[in-house]
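Here the complex is missing a single protein chain, while all its other protein chains stay put.
Our next item is chain A:
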């Protein structure tokens, strides 16, 4: 490797005297201080800052309504527009999940059920949010469009068990999705 010799920068007289440079720095700080007191910082508008600088005062102020469509928050299960749970427990997400956060216990739909023709659905569907890395592989691999990364991102819990989203919780977060999968419809 070639050796590159660096020379010390030549300082000007004011820099050598130190004090003028300190004053210069203080002037910059003061400008920002005054601006933020007046609520005129750059990020106040664009980033929904609190006005006191670019810092957002989380959790009093949040990004939520600014999140883009493609934001990848917590993974959740969805039902379709007629209330059918879309997941058929094919376990592809469990297979693909890099941190092994998903565990599924598949089960058969009883023959007297409205959706008996689908034959299969998860008995249990757990996503361990202490493991989840929000990579979105589960959403990508799902052949039934049943799992999506939603916009929620603040997952908190007081215990490890608390951080495991069960099937009920996943459907609660997921809500309803319309369209996309028609293969289990009445006509088909």
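What we mean here is this: contacts are C-beta pairs under 8 Å (C-beta built on N, C-alpha and C of every residue); 3 or more make two chains touch, one makes a residue touch a chain; residues count from 1.
Criterion: contacts and distances are computed from a predicted model.
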{"item": "Record-based protein name (UniProt) of the chain missing from this complex, from \"Molybdopterin-dependent oxidoreductase\", \"ABC transporter permease subunit\", \"Cation/acetate symporter\" or \"Multiple sugar transport system ATP-binding protein\"", "value": "\"Molybdopterin-dependent oxidoreductase\""}
{"item": "Of A:108, A:140 or A:172, the one touching the omitted chain in the full complex", "value": "A:108"}
{"item": "Which residue of A:88, A:102 or A:137 touches the chain not shown here", "value": "A:88"}
{"item": "Hidden partner chain, residues of chain A it touches", "value": "88-92, 94-95, 106-108, 111, 117-120, 143-144, 183"}
